[in-house]
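Below is one structure. I have some questions about it.
Every protein chain except one is present and positioned as in the full complex.
We just call them A, B, C and D in the order they show up, numbering each chain from 1.
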Amino acid sequence: MTQTVAPAPSSHSADRVRPALASRLMARPEIGALVAAIIIFIFFLVLAPSFRSAESFFTVLYQSSVIGIVAVGVGLLMIGGEFDLSSGVIVYTAGLFTSMFCWYYGVNLWIGAILSLAFCLLLGFINGYLVMKTGIPSFLITLGTFFVLQGANLGVTKLVTGTVSTPDISNIDGFDSLGKIFASSFKIGSVTIWTSVLWWILFVALAAWTLQRTRVGNWIFAVGGNPDSARAVGVPVVRTKIGLFMVVSFLGWFVGMHQLFRFNTLQAGGGVGNEFLYIIAAVVGGTLLTGGFGNAIGVAIGAFIFGMTSLGIIYAGWDPNWFKAFLGVMLLLAVLVNLYVKRMSTRRKVG
Amino acid sequence: MTQTVAPAPSSHSADRVRPALASRLMARPEIGALVAAIIIFIFFLVLAPSFRSAESFFTVLYQSSVIGIVAVGVGLLMIGGEFDLSSGVIVYTAGLFTSMFCWYYGVNLWIGAILSLAFCLLLGFINGYLVMKTGIPSFLITLGTFFVLQGANLGVTKLVTGTVSTPDISNIDGFDSLGKIFASSFKIGSVTIWTSVLWWILFVALAAWTLQRTRVGNWIFAVGGNPDSARAVGVPVVRTKIGLFMVVSFLGWFVGMHQLFRFNTLQAGGGVGNEFLYIIAAVVGGTLLTGGFGNAIGVAIGAFIFGMTSLGIIYAGWDPNWFKAFLGVMLLLAVLVNLYVKRMSTRRKVG
Amino acid sequence: MTDTLADHADKGLHKGEPLVEMEGVGKSYGAIRALRGINLRVNAGEVTCVLGDNGAGKSTLIKIISGLHPHNEGSLRVDGKEVNFASPREALSHGIATVYQDLAVVGLMEVWRNFFLGSELTAGRYPLAGLKVKQMREIADTELRKMGIVVKDINQPIGTLSGGQRQCVAIARAVYFGARVLILDEPTAALGVKQSGVVLKYVAAARDAGLGVVFITHNPHHAYMVGDHFVILKLGATALDKTRKEVGLDELTQQMAGGDELAELSHELKR
Amino acid sequence: MTDTLADHADKGLHKGEPLVEMEGVGKSYGAIRALRGINLRVNAGEVTCVLGDNGAGKSTLIKIISGLHPHNEGSLRVDGKEVNFASPREALSHGIATVYQDLAVVGLMEVWRNFFLGSELTAGRYPLAGLKVKQMREIADTELRKMGIVVKDINQPIGTLSGGQRQCVAIARAVYFGARVLILDEPTAALGVKQSGVVLKYVAAARDAGLGVVFITHNPHHAYMVGDHFVILKLGATALDKTRKEVGLDELTQQMAGGDELAELSHELKR
Partner (left out) sequence: ATACSGGGREKTEESDTGGGNAAGSSGYTIAFITHETPGDTFWDKVKNGANQAAKDTGVTLKYSNDPEAPKQAVLIQNAVDSKVSGIATTLVTPDALAGAVKAATDAKIPVVGFNSGINDYQRLGALMYFGSDETLAGTEAGKKLAEQGAKHPLCVIQQTGSVALEARCAGVKSSVPGTENIQVNGADDAAVTSTLQAKLAQDKSIDSIVTLGAPQALDAIKARQQAGSQAKLVTFDLNEQAATEIKSGNILFSIDQQPYVQGYMAVTSLYLNLKNGNDIGGGKAVLTGPSFVDSANIDKILPFTKNNTR
C-alpha cells in the first residue's frame, strides 16, 4: 500500500490570506502592552519635565526591575494557569530568614543566603504540591500561605530579634561579596545603573527563550491552556506546575536578597500587596488571566508600565492624594490600548 | 406517525445506584463549609473560655454579618464567573458620598443615601459594562476601579473636608430614621443583636431562593459555567452579568450605610483588603473560583468561619503577631475539610 | 415524539412558505474568509441538508442563522423581513432552535436545568418568579426517554454524561423548543445506529409538523433519507444546490466524496 | 502514510502477539458503575473494534488502557506485565497513543505545538534544550496534508480550526507517535466521507505495520471494513465478543442497532 491520498490542492491557499510579517508581529501577546507603554511614555515626557532625563529613566527602570523580576515568574505561573498570592511576602521571608539566621548564629551570610534559597524553594514546592494534590485552586492555597508567611514573618522576627525589623547585617561576613551580586550599582556618566536591572533583563530573556523555544515552555502553555488535554497527551502536568511555583519562589528569593543587601535591614511586615503588582504587570503585559497565553517580554513591559506610571505621577508633581486614582486610570487605559491593538491586529476569536 | 420509539428498559436502573437522601444532601456545595464551621466552633469553644458566652457569639455574628452581606453578592457574582475587587472600597465610597454630600450641602441624609445608592449602582453598572463590552477579565477591570475609587475616596474627602475622615453626621436630619434601618440594635437579656445580622439572614435567604428557584438563578449558573453555551441557548449573558455587578455594589452600599450610621464618621482609606475577605468567604463556602458552582448559604457559612476565626483568636488571647498565620492555617484547614467532605460524599468528577 | 413536535410547532406554518432566506451571505473571521456568496432557502415543511468537507463552512453558516455570529456580507431574511440577529436569543424568539456542534451544554449544571436553560418554565413573568422545578424535571426526563436515553438521575450534572448522551439532551431540547425552524449541526455524529435513527425520525416528524429544518451531516445516506433540498459547500462557497428531484443519492455521495475514491477505498480495504 | 507508520512502528512487533490484555476489568465513577467484567485482548497486527450504544462505556474502556483513569477492578496487562498506569505519560512510554473523543487539543496553542505536545523534538535531552521548531512545523504540515487537511497557517491556534480539522490533527498525532498500540475513540464521527476514508486507511496501514489498534465507532460498516475482532458493550458489560470469522457484517449491524429497527426505519422514512 503506497501513498494513495493525494495532497490537497494548493490552489486552496488562494482563499486564505497569508499573513504578512507585520500582521504576524501584531498577533504577539506583548504588542498591545508595547503600544500602551509607548503612549504612556510619551504622555509623561510631555507632561513631566523632570521625567525627561536619563537619571529619571534609570530610576524608573530600577523600580520596574524590582517588580519585574518576580513578575516574570508570576507571569510564567499564570501562563501555566495558576496564581501565587504569596509571591509578595516571600520576598521578605527570604530576606528575613537570611538576615536573622546569620545574625542569630553569627555565621557567614553566604550560608544564610543559600539556606534561605532552599527554604524558599521548599515553600514554592509546598504551594505547588498542595495545589496539585488537593485540587484546590491555587488562589486559595497561596492565599493561605500568604497569611501564614505574613504572620510568621512577624512572629518569628519578633521572637528572634525582639523587634519587628531585622538588625543591620552590614558587618557580617559575606556582606560585600553578596552585595556585589545582588545590590550593586555602577555609574555611566551621571546615571546610576543598578545590577537588578541587568538581572531583570537576564531573567526575562531566559523566560522568553524557555517559553518559546524549549519543551518545558511548550508544557507551560499546555498545562495553562487545557490541563486535561495536556495530561492526556503525556505532559507531566504536576511536575510542570510545581516547577513554576518554585520558579516564582526562586525569583522572590532573588529580590529578597536584593532588598536585604541594598537596605541592610528589613521590616517584618513588608511585601504585602506587591503580589498584585506582579499579577497586574503580567496581565497588562498580555498574559491571559485564565492561563495558556502570554509571554515574558510582555510581562516585562507590564512591569515597566507600572514603574513608569507610579513614578511618572511623582515626576509630574500631581496631587498625591489622587495617586491611586491615577494608577487605576492608567491601568485601565493600558489594558484598553492593549485590547484595542490586539483587536486591530487580529480579529481571530481564539477559544 | 405515532410513538414508535419504545422507552428504554427500566431494568436499566439496576446498574445505577439511586443516591440516598443523605448522599444527595452531602453533594451540596455548602456541606464542607458547614463541617469546617462546626469543627472550628468547637475548637474555639474548647480553647477560648471567653468565647463561650452568648454575647461573644453575637459579636461574632455581627462581625460575620458585616463581611457576609457583601460576600453574598460577591458569591453570586463569582458563581456568575466574575470577580469584583472594588467591592471592599465601594462600601466606603457609599458612606463617604452620603456623609460628605449631606454635610457639604446641608441636606437631609435620606437624599444623600438615595443619591449614593444611585451612584453605587452606576459604579456596578460601569464595572459590568466595561467587563462585557471590552472582554477584559473582570479581575483587571475591577482592579482598575478599585484603584480609582481608593484614590477618589481619599482625594475627594481631603478636598471636601480637609482631613482624611468625614465629619460627624449625627446631627444632620434623617440620621435617626436611617440609623434605625441600617444600624440599630436591640437587647435580648444581656445580648445585643444588631439588625445587620437580620439583614444578612434576609439577603442570604433571598440569594439562596434566587439561585435555586428562579429563572435568573438558572442564568447565573449558566453564565458562570459556560458563557458561550449560555449565550447560544438564549440566556441574556450581558444583562445577567451586569446585574450581578450591580447586586454587589448594592450590597456594598448597604454595608456602607451601616458603617456610616453606626459610626457616624468614616475614614477615607477604609475598606481596602476587604474584597479578599468576601472572596475568601465565598470560596470557603464552596463557590467555585472559576464560576458556575456554589450557593448562598455556603457563602454565609464562609463569612461566619471568617468572623469566628478572626475574633476567636482574640478571645483565645493569642499573640496577635501570629494572627495572620493562624488565619492562614484556619483558611487552609477549612478549605481542606471542605474538600475532604466533598470527596467523601461524591466521587463524581464534574467537568 | 410527534406529540412533542406537534404540540410546540407554530400552527400558522404553511408547507413551502419560505422561513429563512439568505442572499449572497459571507463571513470572515479576521483574515480567514469562511463563507462567501451563499444563497439558501429554508422552507416550511422541508428539510434542507447542508453537506461538505471538514472546514467547508457548514457550522459558520448555521451560526449565522441562529444569531451566534453576525454575517459580514449579503442579507438574511426571516419570514420575509431582513434581520441581523444580535444574539441567539433573538433567533430563538423567532422560533429558531439550534443544536450546535461544539457549544451545547453547561457541564456543571443539572441535566434538566440544561434542558430548559434560556427557556425556563416559571410561575409568572416577573424575574423572581419561582421555577416549576418538578414539571421541568418531568418534561426533561420524558423527552429524553423518548430518544431512548435514560439518565440515572435527571439531577446529575450534564458533564458526567457520555458524549452521545449530551448530544441527545441538546437535540431533545432543540426539538422541544423549535417552533418554526430547527437547525441541527451534525446531530448524529456521536450517536449509535439506534439513536441516529431516532434523530432522523425527529427530523422527519419536524418536517411533517411543518417546521423548516436545516440538517448538517457528513453522511449522504442520512441526508438522503430525510432531505428535500441539498446544498454542498466547498471551501466556503456553494458547490451544489439541488432539490431532491434534481439529484440522486449516488450523485450526492459522489459529489461529497469524490465518488470514485470511495469505491476505490472499499476495494482497497477489502480483505 | 505507510511511510509514517512504518518509520515509527516498533520493529519488534509480531503479528498476533498480545499487546494489551484486560481481565475482569471494572470501573466506577462514584456511585455510577460504568464498566464491569471486561475481558479484552489487543493483538499486534490486528484491529479490535469496540461498538456500543451511547453511554455504554466505550470511552471509559479506552481511558483505562491509555492511563487516563485507573480501573477499580480486574487486571490490565501490557506486554504480559501487569500495569496500573498512573498517567497517560506512562501509557505513551509503552508506545500506546490515543485519540480521545472529548479532550484532544489545547485550543490556544498553535497547530504544530499541539501536534508535538508531550513528545517535542529537542536538540538534546536536558530540559532547556532548544526545540527543533522548523522541523516540527514541517512534519506537522506534512502529516496533516497526508490526511487531506491543509491549514492556512500551521502557526494558527488550533482553536480556530473546524471541529473535523481538529479531529484530524489529533488523529495524525496519534498515528505519528503510536509505536505499538493505537487507540481511536470515534475518530470518524466529525469527519466527512473522504476524511473518514483516509482514517480507515490509516487504521489498515497501522495494522499492516504490526501495531495493535483499538477502534471505537458507531458505524458497523466502518468497523467491518478494517476489524479483526469485534466487541459490543451494553450498559458497561460485554454483549458480544467475536472474531471476524465468527461474525458477519449483518449480524454486527443487527446487534448494534436491534437490526429490524433499522430496516423499519428505512422503510418508515421512505418517501
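In the analysis below, a contact is a pair of C-beta atoms (placed from the backbone, for glycine too) under 8 Å apart; a residue touches a chain by one contact, two chains touch by 3 or more.
Computed from a predicted model, the values in this text were never measured in an experiment.
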- Query: Which displayed chains does the hidden chain touch?
  - Reply: A, B
- Message: Tell me which of A:Phe83, A:Phe97, A:Phe146 or A:Tyr315 is the one touching the absent chain.
- Response: A:Tyr315
- Query: Which chain B residues touch the hidden chain?
  - Reply: 50, 53, 55-56, 59, 62-63, 66, 150, 153-154, 163-165, 168, 192, 259, 262-272, 311, 314-315, 317, 319-321, 323-324
- The missing chain sits against chain A at residues 48, 50, 53, 55-56, 59, 62-63, 66, 102-108, 111, 150, 153-154, 158, 161-165, 167-175, 192, 258-259, 262-274, 310-311, 314-317, 320-321, 323-324
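Following the convention adopted for this analysis, only the chains that are shown with their structure count from here on.
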- Calculate how many whole Å lie between the centre of chain B and the centre of chain C, each centre taken as the average of the chain's C-alpha atoms. 41
- Message: Could you work out how far the Cα centre of chain C sits from that of chain D, in whole Å?
- Response: 28
- Note on the structure: When centres are defined as mean Cα positions, the distance from chain A to chain C in whole Å is 47
- Message: At least two partner chains per residue is the criterion; list those residues in chain D.
- Response: 29, 32, 149, 152, 160, 201, 204, 268
- Could you list which residues of chain B touch at least two other chains? 1, 4, 12, 16, 19, 228, 348-349, 351
- Residues of chain A touching chain B in the complex: 130, 134-137, 139-141, 143-152, 154-155, 158, 164, 228, 276, 280, 283-284, 289-290, 319, 321-329, 331-332, 335-336, 339, 351
- chain D residues touching chain A - in the complex, by the definition given at the top: 1-3, 66, 68, 87-89, 91-93, 98, 100, 103-109, 113, 116-120, 122, 127-131, 133, 145-150, 152-153, 155-157, 159-160, 173, 198, 201, 204-205, 208
- Query: Which of the residues in chain A end up touching chain D in this complex?
  - Reply: 1-8, 10, 12-13, 16, 18-19, 24, 209-210, 213-219, 221-222, 225-226, 228-236, 288, 292-293, 348-351
